[in-house]
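Shown here: the complex without one of its protein chains, the others still in place.
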Amino acid sequence: MPELAATHHGPLAHHFETLEQQKDTCTLGMWAFLVQEVMFFGGLFACYIVYRFLYPAAFLEGAHHLSPAWGTFNTVVLIGSSLTMALSVRAAQLGRRRGTAGFILATMALACVFLGVKWIEYGHKFEDGLIPGVAWHPEPGAAHGLRIYFGLYFTMTGMHALHMVVGLVLMVFVALRALRGRYSPDNYIGVEVLGLYWHFVDLVWIFLFPLLYLLGRH
Amino acid sequence: MFQDFSLFPEAASTVAGRVDELYLFLVGMTAFAATGIFSTLLFFAVRYRRRQGRKATQIEGSIPLEVLWSAVPLALFVFAFGWGAKVYLEVHNRPKDCMQFYVTGKQWMWKIQHPTGQREINALHIPVGEPIELTMISEDVIHDFFVPAFRVKRDVVPGMYTSIWFEATKVGTYHLFCAEYCGTKHSQMIGEVIVMDPADYEQWLSGQPAGADPVESGRLLFENLLCATCHEPGPRQRGPSLAGRFGTKVGTQAGRQVPFDEDYVRSSILDPMLDLSVGFEPVMQTYKGQVTETNIQHLIAYLKSIGAQPVAGETSAEGEEL
Partner (left out) sequence: MTTSARSSYLDAEPREDNYLAAGYGIKSWLLTVDHKRIALLYLISLTAFFTVGGLFAVLVRLELLTPQGDLFQSEIYNRLFTMHGTFMVFFFLLPSVPAVFGNFLLPLMLGARDVAFPKLNLLSWYLYVAGGLLSFVAMLAGGVDTGWTFYAPYSSTYANSQVIVSALGIFVAGFSSILTGVNFIATIHKMRAPGLTWFRLPLFVWAHYATSLIMVLGTPVVAVTIVLVAIERLFHVGVFDPALGGDPVLFQHLFWFYSHPAVYIMILPAMGIMSELIAAFSRKRVFGYPVVAISSLAIAVLGFLVWGHHMFVSGQSVFAGFVFSLLSMLVAVPSAIKVFNWTATLYRGSLSFRTPMLYALGFIGLFTIGGLTGVFLASLAVDVHVHDTYFVVAHFHYVMVGGVVMAYMGGLHFWWPKFFGRMYPENVARTAAVLIFAGFNLTFFPQFLLGYLGMPRRYHAYPEEFQVLNVLSTAGASVLGLGFLLPLCYLAWSLKYGRKVGPNPWHAAGLEWTTTSPPPKHNFDAIPTVEHGAYAYAELDAEEVAHA
(Lines give C-alpha, C1' and ligand atoms only; values in the text may rest on other atoms or scores of the structure.)
Protein backbone atom coordinates (compact mmCIF):
# COMPACT_ATOMS: atom_id res chain seq x y z
CA MET A 1 0.00 0.00 0.00
CA PRO A 2 1.65 3.29 -0.99
CA GLU A 3 2.36 5.51 1.99
CA LEU A 4 2.33 9.20 2.33
CA ALA A 5 5.73 10.20 0.98
CA ALA A 6 7.52 12.61 3.31
CA THR A 7 8.78 14.62 0.42
CA HIS A 8 8.83 18.21 1.51
CA HIS A 9 12.44 18.58 0.58
CA GLY A 10 12.92 15.80 -1.90
CA PRO A 11 12.42 15.98 -5.63
CA LEU A 12 9.06 14.25 -5.46
CA ALA A 13 6.17 16.62 -4.76
CA HIS A 14 3.75 15.51 -2.05
CA HIS A 15 0.85 14.85 -4.34
CA PHE A 16 2.67 12.54 -6.74
CA GLU A 17 3.27 8.86 -6.13
CA THR A 18 6.36 8.39 -8.29
CA LEU A 19 8.95 10.55 -10.01
CA GLU A 20 7.80 9.16 -13.32
CA GLN A 21 4.23 10.29 -12.69
CA GLN A 22 5.58 13.71 -11.79
CA LYS A 23 7.64 13.91 -14.96
CA ASP A 24 4.83 12.71 -17.22
CA THR A 25 2.37 15.12 -15.67
CA CYS A 26 4.66 18.12 -16.06
CA THR A 27 5.34 17.26 -19.68
CA LEU A 28 1.65 16.92 -20.43
CA GLY A 29 0.97 20.18 -18.64
CA MET A 30 3.52 22.05 -20.73
CA TRP A 31 2.20 20.57 -23.98
CA ALA A 32 -1.33 21.63 -23.02
CA PHE A 33 -0.03 25.11 -22.30
CA LEU A 34 1.77 25.24 -25.65
CA VAL A 35 -1.43 24.27 -27.43
CA GLN A 36 -3.07 27.37 -26.08
CA GLU A 37 -0.09 29.44 -27.20
CA VAL A 38 -0.65 28.09 -30.69
CA MET A 39 -4.23 29.32 -30.50
CA PHE A 40 -3.09 32.74 -29.28
CA PHE A 41 -0.63 33.27 -32.10
CA GLY A 42 -3.08 31.55 -34.41
CA GLY A 43 -5.53 34.38 -33.86
CA LEU A 44 -2.86 36.85 -34.92
CA PHE A 45 -1.93 34.77 -37.93
CA ALA A 46 -5.61 34.68 -38.91
CA CYS A 47 -5.69 38.49 -38.88
CA TYR A 48 -2.52 38.51 -40.94
CA ILE A 49 -4.02 36.19 -43.52
CA VAL A 50 -7.20 38.26 -43.80
CA TYR A 51 -5.39 41.53 -44.32
CA ARG A 52 -2.77 40.12 -46.61
CA PHE A 53 -5.60 38.93 -48.83
CA LEU A 54 -7.27 42.34 -48.70
CA TYR A 55 -4.15 44.49 -49.15
CA PRO A 56 -1.52 42.53 -51.06
CA ALA A 57 0.25 45.66 -52.29
CA ALA A 58 0.57 47.11 -48.80
CA PHE A 59 1.99 43.86 -47.45
CA LEU A 60 4.57 43.71 -50.22
CA GLU A 61 5.55 47.29 -49.59
CA GLY A 62 5.69 46.75 -45.85
CA ALA A 63 7.89 43.69 -46.21
CA HIS A 64 10.30 45.73 -48.32
CA HIS A 65 10.76 48.12 -45.44
CA LEU A 66 12.11 45.27 -43.32
CA SER A 67 15.65 44.05 -43.48
CA PRO A 68 15.94 40.41 -44.55
CA ALA A 69 19.54 40.54 -43.42
CA TRP A 70 18.65 41.31 -39.83
CA GLY A 71 15.74 38.89 -40.01
CA THR A 72 17.93 36.06 -41.24
CA PHE A 73 20.56 36.85 -38.65
CA ASN A 74 17.95 36.76 -35.92
CA THR A 75 16.54 33.49 -37.22
CA VAL A 76 19.98 31.91 -37.05
CA VAL A 77 20.50 33.34 -33.56
CA LEU A 78 17.20 31.96 -32.33
CA ILE A 79 17.74 28.54 -33.81
CA GLY A 80 21.14 28.61 -32.17
CA SER A 81 19.48 29.39 -28.88
CA SER A 82 17.25 26.37 -29.31
CA LEU A 83 20.39 24.33 -29.82
CA THR A 84 21.98 25.62 -26.64
CA MET A 85 18.72 24.98 -24.81
CA ALA A 86 18.65 21.39 -26.06
CA LEU A 87 22.24 21.03 -24.91
CA SER A 88 21.22 22.33 -21.51
CA VAL A 89 18.54 19.65 -21.25
CA ARG A 90 21.11 17.07 -22.25
CA ALA A 91 23.52 18.30 -19.59
CA ALA A 92 20.76 18.06 -16.99
CA GLN A 93 20.02 14.56 -18.13
CA LEU A 94 23.67 13.72 -17.54
CA GLY A 95 23.64 15.35 -14.14
CA ARG A 96 26.02 18.14 -15.06
CA ARG A 97 25.09 21.14 -12.92
CA ARG A 98 27.40 23.70 -14.42
CA GLY A 99 26.78 22.44 -17.93
CA THR A 100 23.06 22.85 -17.45
CA ALA A 101 23.38 26.37 -16.10
CA GLY A 102 26.06 27.27 -18.60
CA PHE A 103 24.03 26.30 -21.62
CA ILE A 104 21.06 28.17 -20.22
CA LEU A 105 23.23 31.23 -19.91
CA ALA A 106 24.29 30.79 -23.52
CA THR A 107 20.65 30.58 -24.49
CA MET A 108 19.94 33.75 -22.58
CA ALA A 109 22.82 35.49 -24.29
CA LEU A 110 21.56 34.54 -27.72
CA ALA A 111 18.05 35.58 -26.75
CA CYS A 112 19.38 38.96 -25.69
CA VAL A 113 21.18 39.29 -29.02
CA PHE A 114 17.88 38.60 -30.74
CA LEU A 115 16.07 41.16 -28.65
CA GLY A 116 18.89 43.63 -29.21
CA VAL A 117 18.54 43.27 -32.96
CA LYS A 118 14.80 43.77 -32.65
CA TRP A 119 15.48 46.93 -30.70
CA ILE A 120 17.69 48.14 -33.53
CA GLU A 121 15.04 47.25 -36.10
CA TYR A 122 12.32 48.96 -34.12
CA GLY A 123 14.59 51.98 -33.90
CA HIS A 124 14.88 52.09 -37.68
CA LYS A 125 11.12 51.94 -38.00
CA PHE A 126 10.83 54.83 -35.61
CA GLU A 127 13.18 56.89 -37.73
CA ASP A 128 11.31 55.95 -40.89
CA GLY A 129 8.01 56.87 -39.25
CA LEU A 130 6.47 53.46 -39.60
CA ILE A 131 5.14 52.85 -36.09
CA PRO A 132 1.35 53.38 -36.09
CA GLY A 133 0.17 55.55 -33.26
CA VAL A 134 3.71 56.39 -32.13
CA ALA A 135 5.55 57.78 -35.16
CA TRP A 136 3.66 57.44 -38.37
CA HIS A 137 4.81 59.38 -41.40
CA PRO A 138 5.33 57.06 -44.33
CA GLU A 139 6.21 58.38 -47.74
CA PRO A 140 3.28 59.85 -49.61
CA GLY A 141 1.75 57.35 -51.97
CA ALA A 142 2.12 54.55 -49.46
CA ALA A 143 -0.22 51.69 -50.20
CA HIS A 144 -3.53 51.64 -48.39
CA GLY A 145 -3.29 49.15 -45.59
CA LEU A 146 0.37 49.83 -44.80
CA ARG A 147 -0.65 51.03 -41.37
CA ILE A 148 -2.43 47.74 -40.73
CA TYR A 149 0.63 45.82 -41.96
CA PHE A 150 2.87 47.58 -39.50
CA GLY A 151 0.30 47.35 -36.74
CA LEU A 152 0.30 43.59 -37.21
CA TYR A 153 4.09 43.53 -37.54
CA PHE A 154 4.58 45.23 -34.20
CA THR A 155 1.80 43.28 -32.47
CA MET A 156 3.07 39.92 -33.67
CA THR A 157 6.78 40.53 -33.12
CA GLY A 158 5.97 42.37 -29.91
CA MET A 159 3.98 39.46 -28.52
CA HIS A 160 6.76 37.14 -29.59
CA ALA A 161 9.33 39.31 -27.85
CA LEU A 162 7.17 39.34 -24.72
CA HIS A 163 7.17 35.56 -24.74
CA MET A 164 10.94 35.63 -25.07
CA VAL A 165 11.22 37.92 -22.06
CA VAL A 166 9.06 35.54 -20.03
CA GLY A 167 11.36 32.77 -21.21
CA LEU A 168 14.38 34.75 -20.01
CA VAL A 169 12.87 35.15 -16.56
CA LEU A 170 12.14 31.43 -16.37
CA MET A 171 15.69 30.70 -17.49
CA VAL A 172 17.08 32.68 -14.59
CA PHE A 173 15.07 30.55 -12.18
CA VAL A 174 16.00 27.28 -13.81
CA ALA A 175 19.68 28.18 -14.07
CA LEU A 176 19.81 29.06 -10.38
CA ARG A 177 18.04 25.84 -9.46
CA ALA A 178 20.48 23.91 -11.61
CA LEU A 179 23.44 25.48 -9.84
CA ARG A 180 21.90 24.57 -6.49
CA GLY A 181 21.72 20.96 -7.54
CA ARG A 182 17.95 20.69 -7.74
CA TYR A 183 18.11 18.63 -10.91
CA SER A 184 19.46 15.15 -11.36
CA PRO A 185 19.34 12.48 -14.06
CA ASP A 186 16.21 11.19 -12.34
CA ASN A 187 14.55 14.54 -12.09
CA TYR A 188 15.30 17.24 -14.63
CA ILE A 189 11.77 17.83 -15.80
CA GLY A 190 12.01 21.54 -14.98
CA VAL A 191 14.75 21.98 -17.56
CA GLU A 192 12.91 19.85 -20.06
CA VAL A 193 9.65 21.79 -19.94
CA LEU A 194 11.58 25.05 -20.17
CA GLY A 195 13.16 23.57 -23.27
CA LEU A 196 9.75 22.76 -24.70
CA TYR A 197 8.60 26.31 -24.10
CA TRP A 198 11.70 27.77 -25.68
CA HIS A 199 11.45 25.57 -28.77
CA PHE A 200 7.90 26.76 -29.19
CA VAL A 201 8.99 30.40 -29.03
CA ASP A 202 11.54 29.55 -31.70
CA LEU A 203 8.87 27.89 -33.82
CA VAL A 204 6.64 30.96 -33.74
CA TRP A 205 9.51 33.01 -35.09
CA ILE A 206 10.11 30.46 -37.87
CA PHE A 207 6.59 31.28 -39.04
CA LEU A 208 6.76 35.01 -38.44
CA PHE A 209 10.01 35.51 -40.34
CA PRO A 210 8.90 34.43 -43.82
CA LEU A 211 5.41 35.87 -43.47
CA LEU A 212 6.64 39.29 -42.45
CA TYR A 213 10.08 39.58 -44.05
CA LEU A 214 10.18 37.44 -47.13
CA LEU A 215 7.06 38.48 -49.04
CA GLY A 216 7.89 39.08 -52.65
CA ARG A 217 11.52 38.15 -52.27
CA HIS A 218 12.78 35.15 -54.16
CA MET B 1 -49.61 50.29 -19.67
CA PHE B 2 -52.34 48.09 -21.12
CA GLN B 3 -52.89 50.19 -24.21
CA ASP B 4 -51.73 48.39 -27.35
CA PHE B 5 -50.67 45.44 -25.25
CA SER B 6 -50.35 42.31 -27.29
CA LEU B 7 -48.52 39.03 -27.09
CA PHE B 8 -47.75 38.63 -30.77
CA PRO B 9 -46.48 41.16 -33.26
CA GLU B 10 -48.39 42.33 -36.26
CA ALA B 11 -47.43 40.71 -39.54
CA ALA B 12 -47.18 43.36 -42.22
CA SER B 13 -44.90 42.03 -44.93
CA THR B 14 -44.94 39.30 -47.52
CA VAL B 15 -42.46 37.16 -45.59
CA ALA B 16 -43.79 37.80 -42.09
CA GLY B 17 -46.39 35.11 -42.28
CA ARG B 18 -43.88 32.49 -43.36
CA VAL B 19 -41.47 33.41 -40.59
CA ASP B 20 -44.36 33.16 -38.14
CA GLU B 21 -45.29 29.71 -39.45
CA LEU B 22 -41.80 28.41 -38.78
CA TYR B 23 -41.75 30.13 -35.41
CA LEU B 24 -45.04 28.56 -34.37
CA PHE B 25 -43.81 25.16 -35.49
CA LEU B 26 -40.78 25.61 -33.27
CA VAL B 27 -42.98 26.80 -30.41
CA GLY B 28 -45.10 23.71 -30.86
CA MET B 29 -42.06 21.47 -30.95
CA THR B 30 -40.69 23.08 -27.80
CA ALA B 31 -44.03 22.89 -26.02
CA PHE B 32 -44.38 19.26 -27.01
CA ALA B 33 -40.89 18.36 -25.85
CA ALA B 34 -41.18 20.35 -22.66
CA THR B 35 -44.56 18.89 -21.81
CA GLY B 36 -43.26 15.46 -22.60
CA ILE B 37 -40.20 15.84 -20.40
CA PHE B 38 -42.09 17.55 -17.58
CA SER B 39 -44.82 14.98 -17.45
CA THR B 40 -42.31 12.13 -17.62
CA LEU B 41 -40.38 13.68 -14.77
CA LEU B 42 -43.54 14.13 -12.76
CA PHE B 43 -44.69 10.60 -13.47
CA PHE B 44 -41.34 9.10 -12.51
CA ALA B 45 -41.12 11.34 -9.47
CA VAL B 46 -44.36 9.95 -8.13
CA ARG B 47 -44.04 6.40 -9.34
CA TYR B 48 -40.46 5.85 -8.25
CA ARG B 49 -40.30 7.88 -5.08
CA ARG B 50 -38.26 6.31 -2.38
CA ARG B 51 -40.15 3.72 -0.43
CA GLN B 52 -39.20 1.27 2.28
CA GLY B 53 -38.04 -2.04 1.00
CA ARG B 54 -37.88 -1.01 -2.65
CA LYS B 55 -34.47 -0.75 -4.18
CA ALA B 56 -33.48 0.98 -7.39
CA THR B 57 -33.06 -1.27 -10.40
CA GLN B 58 -29.66 -0.77 -12.00
CA ILE B 59 -30.03 -0.34 -15.72
CA GLU B 60 -27.01 0.13 -17.97
CA GLY B 61 -28.73 1.71 -20.88
CA SER B 62 -30.33 0.84 -24.16
CA ILE B 63 -28.71 1.27 -27.52
CA PRO B 64 -32.04 1.32 -29.40
CA LEU B 65 -33.27 4.12 -27.16
CA GLU B 66 -30.05 6.08 -27.63
CA VAL B 67 -30.40 5.74 -31.38
CA LEU B 68 -34.04 6.76 -31.20
CA TRP B 69 -33.53 9.84 -29.11
CA SER B 70 -30.52 10.88 -31.14
CA ALA B 71 -32.13 10.35 -34.51
CA VAL B 72 -35.48 11.93 -33.78
CA PRO B 73 -34.11 15.23 -32.42
CA LEU B 74 -31.52 15.26 -35.20
CA ALA B 75 -34.22 14.81 -37.79
CA LEU B 76 -36.38 17.51 -36.23
CA PHE B 77 -33.48 19.94 -35.94
CA VAL B 78 -32.30 19.33 -39.49
CA PHE B 79 -35.90 19.82 -40.64
CA ALA B 80 -35.94 23.11 -38.73
CA PHE B 81 -32.69 24.03 -40.45
CA GLY B 82 -34.11 23.26 -43.86
CA TRP B 83 -37.30 25.17 -43.29
CA GLY B 84 -35.39 28.08 -41.80
CA ALA B 85 -32.97 28.11 -44.72
CA LYS B 86 -35.81 28.09 -47.21
CA VAL B 87 -37.64 30.99 -45.61
CA TYR B 88 -34.32 32.77 -45.16
CA LEU B 89 -33.79 32.67 -48.90
CA GLU B 90 -37.18 34.32 -49.31
CA VAL B 91 -36.19 36.96 -46.77
CA HIS B 92 -32.83 37.47 -48.44
CA ASN B 93 -33.44 37.19 -52.17
CA ARG B 94 -34.89 40.35 -53.49
CA PRO B 95 -37.17 40.62 -56.53
CA LYS B 96 -35.90 42.55 -59.52
CA ASP B 97 -37.12 46.09 -59.83
CA CYS B 98 -37.32 47.05 -56.21
CA MET B 99 -37.74 50.69 -55.38
CA GLN B 100 -34.21 51.75 -54.43
CA PHE B 101 -33.87 53.62 -51.17
CA TYR B 102 -30.62 54.68 -49.55
CA VAL B 103 -30.11 54.59 -45.80
CA THR B 104 -27.30 55.98 -43.75
CA GLY B 105 -27.13 55.15 -40.09
CA LYS B 106 -25.19 57.30 -37.75
CA GLN B 107 -25.11 57.85 -34.01
CA TRP B 108 -28.03 58.18 -33.34
CA MET B 109 -30.34 58.64 -36.28
CA TRP B 110 -31.46 57.13 -39.55
CA LYS B 111 -31.11 59.18 -42.71
CA ILE B 112 -33.23 57.85 -45.52
CA GLN B 113 -33.55 58.91 -49.11
CA HIS B 114 -36.33 58.00 -51.51
CA PRO B 115 -35.69 57.02 -55.14
CA THR B 116 -37.22 60.30 -56.17
CA GLY B 117 -34.96 62.27 -53.91
CA GLN B 118 -37.08 63.07 -50.86
CA ARG B 119 -35.26 62.70 -47.59
CA GLU B 120 -36.42 61.62 -44.17
CA ILE B 121 -34.93 61.34 -40.74
CA ASN B 122 -36.01 58.42 -38.53
CA ALA B 123 -39.05 57.79 -40.68
CA LEU B 124 -39.69 55.84 -43.84
CA HIS B 125 -42.88 56.34 -45.84
CA ILE B 126 -43.47 53.59 -48.34
CA PRO B 127 -46.30 52.43 -50.56
CA VAL B 128 -48.01 49.19 -49.70
CA GLY B 129 -47.54 46.25 -52.06
CA GLU B 130 -44.29 47.47 -53.62
CA PRO B 131 -40.95 45.72 -53.09
CA ILE B 132 -38.54 48.12 -51.43
CA GLU B 133 -34.78 47.71 -51.28
CA LEU B 134 -32.65 49.67 -48.85
CA THR B 135 -28.94 50.00 -49.51
CA MET B 136 -27.41 50.89 -46.19
CA ILE B 137 -24.14 52.02 -44.71
CA SER B 138 -23.05 53.47 -41.41
CA GLU B 139 -21.04 56.60 -40.85
CA ASP B 140 -19.56 55.43 -37.59
CA VAL B 141 -20.27 52.25 -35.61
CA ILE B 142 -22.31 49.18 -36.43
CA HIS B 143 -26.06 49.76 -36.26
CA ASP B 144 -28.91 47.50 -37.31
CA PHE B 145 -32.08 48.27 -39.24
CA PHE B 146 -34.92 46.32 -37.67
CA VAL B 147 -38.63 46.42 -38.49
CA PRO B 148 -40.34 43.81 -36.29
CA ALA B 149 -43.62 43.95 -38.18
CA PHE B 150 -41.83 42.94 -41.40
CA ARG B 151 -39.62 40.34 -39.65
CA VAL B 152 -36.54 41.80 -41.30
CA LYS B 153 -33.28 42.93 -39.82
CA ARG B 154 -29.78 43.66 -41.12
CA ASP B 155 -26.65 45.14 -39.61
CA VAL B 156 -25.67 48.55 -40.96
CA VAL B 157 -21.87 48.49 -41.07
CA PRO B 158 -19.32 51.25 -41.60
CA GLY B 159 -17.14 50.74 -44.64
CA MET B 160 -19.39 48.17 -46.26
CA TYR B 161 -22.82 48.26 -47.89
CA THR B 162 -25.52 45.93 -46.69
CA SER B 163 -28.98 45.73 -48.06
CA ILE B 164 -32.40 44.61 -47.04
CA TRP B 165 -35.65 44.29 -48.91
CA PHE B 166 -39.30 43.94 -47.97
CA GLU B 167 -42.77 44.36 -49.39
CA ALA B 168 -45.35 45.73 -46.98
CA THR B 169 -48.79 44.16 -47.05
CA LYS B 170 -50.73 46.32 -44.64
CA VAL B 171 -51.21 50.02 -44.37
CA GLY B 172 -50.15 51.27 -40.97
CA THR B 173 -47.34 52.62 -38.86
CA TYR B 174 -44.68 50.24 -37.58
CA HIS B 175 -41.67 50.49 -35.32
CA LEU B 176 -38.20 50.91 -36.70
CA PHE B 177 -35.49 50.03 -34.16
CA CYS B 178 -31.74 50.10 -34.16
CA ALA B 179 -30.89 46.58 -33.11
CA GLU B 180 -27.13 46.68 -32.63
CA TYR B 181 -25.87 48.46 -29.56
CA CYS B 182 -24.25 51.65 -30.77
CA GLY B 183 -23.59 53.79 -27.74
CA THR B 184 -25.35 56.27 -25.53
CA LYS B 185 -28.58 56.85 -27.43
CA HIS B 186 -28.95 53.39 -28.91
CA SER B 187 -32.49 53.06 -27.57
CA GLN B 188 -33.41 56.45 -28.98
CA MET B 189 -32.28 55.51 -32.46
CA ILE B 190 -35.80 54.51 -33.33
CA GLY B 191 -38.30 55.60 -35.92
CA GLU B 192 -41.35 54.64 -37.86
CA VAL B 193 -42.11 52.92 -41.08
CA ILE B 194 -45.34 54.38 -42.44
CA VAL B 195 -46.99 52.19 -45.04
CA MET B 196 -49.51 54.00 -47.21
CA ASP B 197 -51.82 53.35 -50.11
CA PRO B 198 -49.95 54.10 -53.34
CA ALA B 199 -52.05 57.16 -54.01
CA ASP B 200 -51.43 58.51 -50.51
CA TYR B 201 -47.75 57.81 -50.93
CA GLU B 202 -47.60 59.82 -54.11
CA GLN B 203 -49.42 62.62 -52.40
CA TRP B 204 -47.06 62.52 -49.49
CA LEU B 205 -44.06 62.57 -51.86
CA SER B 206 -45.31 65.60 -53.68
CA GLY B 207 -45.82 67.36 -50.38
CA GLN B 208 -42.18 66.86 -49.39
CA PRO B 209 -39.51 69.36 -50.30
CA ALA B 210 -38.32 68.13 -53.63
CA GLY B 211 -34.71 67.15 -53.66
CA ALA B 212 -32.82 65.92 -56.62
CA ASP B 213 -33.32 62.22 -56.79
CA PRO B 214 -30.25 60.14 -56.05
CA VAL B 215 -29.55 59.36 -59.69
CA GLU B 216 -29.70 63.01 -60.71
CA SER B 217 -27.62 64.03 -57.69
CA GLY B 218 -25.13 61.38 -58.64
CA ARG B 219 -24.94 62.62 -62.22
CA LEU B 220 -24.26 66.15 -61.02
CA LEU B 221 -21.52 64.91 -58.70
CA PHE B 222 -20.03 62.84 -61.50
CA GLU B 223 -19.66 66.02 -63.52
CA ASN B 224 -18.70 68.43 -60.73
CA LEU B 225 -16.03 66.14 -59.33
CA LEU B 226 -14.69 65.72 -62.88
CA CYS B 227 -15.14 61.95 -62.87
CA ALA B 228 -16.44 62.27 -66.40
CA THR B 229 -13.11 63.63 -67.63
CA CYS B 230 -11.33 60.34 -67.06
CA HIS B 231 -14.15 57.88 -67.15
CA GLU B 232 -16.13 58.90 -70.19
CA PRO B 233 -14.92 58.55 -73.74
CA GLY B 234 -13.08 61.62 -74.73
CA PRO B 235 -9.60 62.99 -75.37
CA ARG B 236 -8.56 62.81 -71.72
CA GLN B 237 -10.02 59.42 -70.89
CA ARG B 238 -7.59 57.63 -68.65
CA GLY B 239 -9.90 55.36 -66.67
CA PRO B 240 -12.28 52.57 -67.60
CA SER B 241 -15.68 53.46 -68.90
CA LEU B 242 -18.27 52.87 -66.23
CA ALA B 243 -21.47 52.67 -68.24
CA GLY B 244 -23.15 49.31 -67.91
CA ARG B 245 -20.41 47.97 -65.69
CA PHE B 246 -22.58 47.57 -62.64
CA GLY B 247 -23.05 43.91 -61.87
CA THR B 248 -20.16 42.74 -64.02
CA LYS B 249 -16.74 41.55 -62.87
CA VAL B 250 -13.53 43.52 -62.92
CA GLY B 251 -10.08 42.02 -63.41
CA THR B 252 -7.74 43.74 -60.96
CA GLN B 253 -4.03 44.24 -61.29
CA ALA B 254 -3.51 42.00 -58.27
CA GLY B 255 -4.87 39.19 -60.39
CA ARG B 256 -8.30 38.88 -58.82
CA GLN B 257 -11.78 39.09 -60.27
CA VAL B 258 -13.91 41.36 -58.13
CA PRO B 259 -17.57 42.18 -58.65
CA PHE B 260 -18.36 45.73 -59.81
CA ASP B 261 -20.78 46.37 -56.94
CA GLU B 262 -21.54 49.09 -54.41
CA ASP B 263 -18.55 48.21 -52.26
CA TYR B 264 -16.24 48.26 -55.29
CA VAL B 265 -17.41 51.69 -56.37
CA ARG B 266 -17.05 53.02 -52.83
CA SER B 267 -13.56 51.66 -52.32
CA SER B 268 -12.49 52.89 -55.77
CA ILE B 269 -13.58 56.38 -54.87
CA LEU B 270 -11.91 56.37 -51.47
CA ASP B 271 -8.87 54.21 -52.25
CA PRO B 272 -8.38 53.93 -55.99
CA MET B 273 -5.08 52.05 -55.84
CA LEU B 274 -6.58 49.14 -53.98
CA ASP B 275 -8.26 47.14 -56.72
CA LEU B 276 -6.99 48.90 -59.81
CA SER B 277 -8.49 47.67 -63.04
CA VAL B 278 -6.15 45.78 -65.33
CA GLY B 279 -4.80 47.88 -68.15
CA PHE B 280 -4.96 51.29 -66.52
CA GLU B 281 -2.34 53.60 -65.05
CA PRO B 282 -2.41 54.23 -61.29
CA VAL B 283 -3.28 57.89 -61.59
CA MET B 284 -6.71 58.27 -59.98
CA GLN B 285 -6.71 60.54 -56.95
CA THR B 286 -8.54 59.60 -53.78
CA TYR B 287 -11.72 61.45 -52.91
CA LYS B 288 -11.50 60.68 -49.23
CA GLY B 289 -12.71 63.68 -47.26
CA GLN B 290 -14.29 65.24 -50.30
CA VAL B 291 -17.37 63.05 -50.51
CA THR B 292 -19.86 62.04 -47.83
CA GLU B 293 -21.46 58.61 -47.57
CA THR B 294 -24.58 60.15 -49.09
CA ASN B 295 -22.56 61.49 -52.04
CA ILE B 296 -21.16 58.03 -52.63
CA GLN B 297 -24.65 56.53 -52.50
CA HIS B 298 -25.75 59.03 -55.14
CA LEU B 299 -22.80 58.24 -57.37
CA ILE B 300 -23.65 54.56 -57.04
CA ALA B 301 -27.25 55.27 -57.95
CA TYR B 302 -26.08 57.15 -61.02
CA LEU B 303 -23.69 54.41 -62.11
CA LYS B 304 -26.41 51.82 -61.71
CA SER B 305 -28.63 53.87 -63.99
CA ILE B 306 -26.28 54.28 -66.94
CA GLY B 307 -26.80 51.24 -69.08
CA ALA B 308 -24.44 49.48 -71.46
CA GLN B 309 -23.45 51.66 -74.38
CA PRO B 310 -20.93 50.79 -77.03
CA VAL B 311 -17.69 52.47 -76.06
CA ALA B 312 -14.48 52.88 -78.03
CA GLY B 313 -12.38 49.74 -77.98
CA GLU B 314 -14.08 48.11 -75.06
CA THR B 315 -17.41 46.39 -75.13
CA SER B 316 -18.62 46.79 -78.64
CA ALA B 317 -17.21 44.60 -81.32
CA GLU B 318 -18.15 47.16 -83.91
CA GLY B 319 -16.10 49.77 -82.04
CA GLU B 320 -18.25 52.71 -82.86
CA GLU B 321 -16.79 55.87 -81.51
CA LEU B 322 -19.14 58.14 -79.65
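Read from first to last, the chains carry the letters A and B; within each, the first residue is number 1.
The rule is short, and it goes like this: contacts are C-beta pairs under 8 Å (C-beta built on N, C-alpha and C of every residue); 3 or more make two chains touch, one makes a residue touch a chain.
It should be emphasised that the depicted structure is a prediction, and the values quoted were computed from it without experimental measurement.
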Selected residue (touches chain absent from view) among B:D144, B:E167, B:D213 or B:E232: B:D144
Touch list for subunit A against the chain that is not drawn: 1-4, 13-17, 21, 24-26, 28-29, 32-33, 35-37, 39-44, 46-47, 50-51, 54-55, 132-134, 144-145, 147-148, 150-152, 155, 159
Residues of subunit B (touch criterion as defined above) contacting the omitted chain: 1-9, 15, 18-19, 22-23, 26, 29-30, 33-34, 37-38, 40-41, 44-45, 48-51, 54-62, 65-66, 69-70, 73-74, 77-78, 80-81, 83-92, 107, 140-142, 144, 146, 148-149, 151-155, 157-160, 162, 175, 177-188, 271
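Definition applied: only the chains that are shown with their structure count from here on.
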Geometric centre distance via CA averages, subunit B-subunit A, whole Å: 45
Touching residues on subunit A, where the partner in the complex is subunit B: 55-57, 143-145
Subunit B - residues contacting subunit A, complex: 254, 271, 273-274
